[in-house]
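Here the complex is missing a single protein chain, while all its other protein chains stay put.
The block that comes next holds chain A.
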Amino acid sequence: MNLTMYEKIWDSHLVVEAEGQAPLIYVDRHLMHEVTSPQAFEGLRMTNRKVRNPHSILATMDHCVPTKDRHLPIADPIARKQVEVMAENCKDNGLNLYDLKNPNNGVIHVVVPEHGFVHPGMVVVCGDSHTATHGAFGALAFGIGTSEVEHVMATQCLPQKKSKTMLVKINGTLPKFSTAKDIALAIIGKIGTAGGTGYVIEYAGEAIKDLTMEGRMTLCNMAIEAGARAGLIAPDEKTYAYLQGKEFAPQGAAWGQAMAYWQSLPSDEGAQFDAVVELAAADIAPQVSWGTSPEQVIGVNGVVPSPESFDNEGKRKACESALAYMGLTPNTKITDIPIDFVFIGSCTNGRIEDFRVAAEVAKGTKVAAGITAIAVPGSYQVKHQAEQEGLDKIFIEAGWQWRDPGCSMCLAMNGDELSKGQRCASTSNRNFEGRQGKGGRTHLVSPAMAAAAAAAGHFVDIRNFG
């Protein structure tokens, strides 16, 4: 039998398939943050249930935390309460928590790989849709709701329906200046935000093999924006090299044993997928989203589309309302769109490599007049690494703000937000209405494109920049 990687992981985690019930799948790792967990702990207390395996859990505080003046108490009393409740819940249940004072603190999906907590072949969940990030390691990782967070804490299992499989193949080599972010956006532009619904996507092809682990995390992170349950990339030498020596990676003799297992995970030759999508890497230009859904995206050399250019009523209507919200006129060149704000960070693009690329672009430039630009590292580790490399100085000299880690303006829960009508070049993952502040307008881009836009005051084609 030729199996896909998804089927192999599914089969090895099937606990019971009872008549008339959804199959129960075993969960190896449970990641946690302060926003989607308090009601789950409350549920456990009300039913007098215990956490089945505290060692399977790693928790952080990231969504509602301030990214400056960390030495002060959190000003927002409701956010402060949420953080306090998280600390109490972790203490009461003996869970490993990277709180705000911990040098390991940061965005959950940035912190977890830094410590090697997720390995190939695992089933990983978190009350957060961007859990898909960890598919970069060949782990089946997906977001769950708070009731399911409670379910996993109490039982270490989840009732699950088996997904269909989709192979997304990116053939050839990516052009210079196009990145994993651009691949992610180009795929969503092609298949739509519901294109992956009901599927687990496996990304393959030369361009995927060429990506660094960080690039693979960026790509899998946005599998959810394509509607997929999870994204997966076959583990290879890069995966093993990234994991080796990390705190929670297998040590000593267990390393060889784990490697042998990991090498058995990639999809078999001739394995059948329910759907196959192919893109030529050479066609993927740096992308900029123009609307209020990640599928409303185009190459930087393009123009804002007109509603008439869409072939179905729903898309025409969506384009009209997106253009009204975004304050854009059809046929405007993307490079003529002025911006007010730049955000580099998030679980999509908040890793060291992202700041290296952005700093290279920002070096020797100045943030254009009237623009606020903030760089928010995904974790303290990223922050300290960047500071060791002198990247913070490059940003600060260029007029950027250099902040403490957190989700920050990716979802603007912590007070970092746009005002009504402000337009932002953002390395995050969602350009929904109001996502970065009520009335705020978000354009999704790669870190290099964001840094170039900060200097120019409008979007620029990074291929012709500098």
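Worth pointing out:
Going forward, a residue touches a chain if its C-beta (ideal position, glycine included) is under 8 Å from a C-beta of that chain, and two chains touch if they have at least 3 such contacts; residues count from 1.
Note that in this section contacts and distances are computed from a predicted model.
One chain of the assembly is not displayed; among "3-isopropylmalate dehydratase small subunit", "Peptide/nickel transport system permease protein", "YeeE/YedE family protein" or "ABC transmembrane type-1 domain-containing protein", its UniProt protein name is "3-isopropylmalate dehydratase small subunit". Residue A:Gly145 is the one among A:Pro103, A:Gly145 or A:Pro338 that touches the chain missing from this view. Among the residues A:Ala318, A:Ile374 or A:Leu418, only A:Ala318 touches the chain that is left out of the figure. Residue in contact with the omitted chain (choice from A:Asn93, A:Thr173 or A:Thr197): A:Thr197.
Interface residues of chain A facing the missing partner chain: 12, 15-16, 18, 20-22, 24, 26, 28, 35-36, 38-39, 42, 47, 49, 55, 63-64, 76, 78-79, 81-82, 85, 119, 122, 127-129, 142-148, 150-151, 154-157, 159, 161, 193-194, 197-198, 227-229, 250-251, 254-255, 257-258, 261, 293, 314, 317-318, 411-413, 430, 432-435, 438.
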